[in-house]
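Okay, handing you the structure first.
Rest of the complex left out; these chains stay put.
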Amino acid sequence: MTRIDNRLNDQLRPVRITLDVLKYAEGSAYIEVGDTKVLCAVSIEEKVPPFLRGKGRGWITSEYSLLPRSTQQRTPRDITKGRISGRTQEIQRLIGRALRSVVNLDLLGERTIWIDCDVIQADGGTRTSSITGSFVALAQAFGKMVQDGVLKYLPLTNFVAATSVGIVNNEKLLDLCYEEDSIALIDMNVVMTEKGEYVEVQGTGEGGPFSKQDMDELMSLAEKGVMQLIEIQREVLGDLSEKIGVIPDEMDSGDQ
Amino acid sequence: MTRIDNRLNDQLRPVRITLDVLKYAEGSAYIEVGDTKVLCAVSIEEKVPPFLRGKGRGWITSEYSLLPRSTQQRTPRDITKGRISGRTQEIQRLIGRALRSVVNLDLLGERTIWIDCDVIQADGGTRTSSITGSFVALAQAFGKMVQDGVLKYLPLTNFVAATSVGIVNNEKLLDLCYEEDSIALIDMNVVMTEKGEYVEVQGTGEGGPFSKQDMDELMSLAEKGVMQLIEIQREVLGDLSEKIGVIPDEMDSGDQ
């Protein structure tokens, strides 16, 4: 059995990340994973939310939104419905956690980083693509801050990227497109670092329970995909890649 | 090293589930897991949301809320803030998915089941306790429907229960209380059936990435806890337990 777009079960869709696409943002990236396209923008605010004031540490928060016609049927804007959907809230919380897990918030200092992920086109995997693209935009923003002397060290401890895996018609598939995702019995989103460690694993079996073995196989598949995505991030970032994870010992005492 | 409340690392807090605590609800249960206390109420509505109309299938949806003084500091009501928090939305979506995974929605017919989980006191694990308690309230409601001839068969395919596990001070712990949860580096919520299969696994490492081995060990710990919780559910439900998962072959064709 072949996949809708003739990919192999363990094959990612074509991925392209374009850096620095916005004039005003401190960092930005446009990520295309197949027909899924997300614009990621980084903004830096020189203050932190109340619960962190005076602690010398920074914060990273994320907002995610679908453009109305990113979807097959037009999706009404949040403001029209008067509220942010549960799905959107889950996704923006996930993106925030994923990026915070690889940032040394002490090195960042009392600053808030806003990550805006706006989905231009949605064909499955928008949340994982948002994480993968935002990491690159964030690295760019941090890179400039180091260059400008605002930060002494790049406060990134790891690369981080994400993909989805799932079981469709009894096949375990990597990087589901929308059509696959909508009929998957089990669906997992996996966020990992380049060291092969997990930052977040979310497996859901609304179509029915799944076994430990299914889960293990899906996680291996996801790891394969994430490692390829990090390779692409590395290429896009060029020299800056060398400085990720390189924090002098005396500084790396943050308990973030 | 011992735990705050002198439990063993793989020990649940004392669990008590009281059935049928509300006069008007079609089903209800009050679950106490240590100092965490949740009131679960089941309401049956004889119609389904628009996207399901005319398909002959039912729906299960959940709402979750903290009473203002269930928490150490008073939590303002959602209506005061004018919106449901992202945390609340995540939790109510999780509860809904967990329960839907063990219900044959075709057997249920065109009905909506509302599960209200109101937290009377919050000491960690409110979302997992909500799932465990709601399952019992739901079984009671379905039991009455079968008794009243509204349903022919109990539309439950499995028991389902949930617990949390995490890593605190390098120890892997079962059923975290609030104090443990707030300092855990890794935190996992696991929803399982009595067959030892997974319905939902959510592992988060905001305190830093975690390895595959950590994850495997935490999942084993969780399984141990869930099996005990299902044992308690079984006792509370008494004879009704025998009918869970018993659906005649000719009926079990739902692709829910």
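Order of writing sets the labels: A and B. Residues in every chain begin at 1.
Methods note: a residue touches a chain if its C-beta (ideal position, glycine included) is under 8 Å from a C-beta of that chain, and two chains touch if they have at least 3 such contacts.
This structure is a prediction, so every number in the text was calculated from the model and none was measured.
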Overall copies of the shared sequence [whole complex; 2 in view]: 6
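Assume only the chains that are shown with their structure count from here on.
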Centre-of-Cα separation between chain B and chain A, whole angstrom: 29
Residue numbers on chain B that touch chain A, as the complex places them: 83-87, 89-90, 92-93, 97, 100-101, 158, 192-193, 195-212, 215, 219, 256
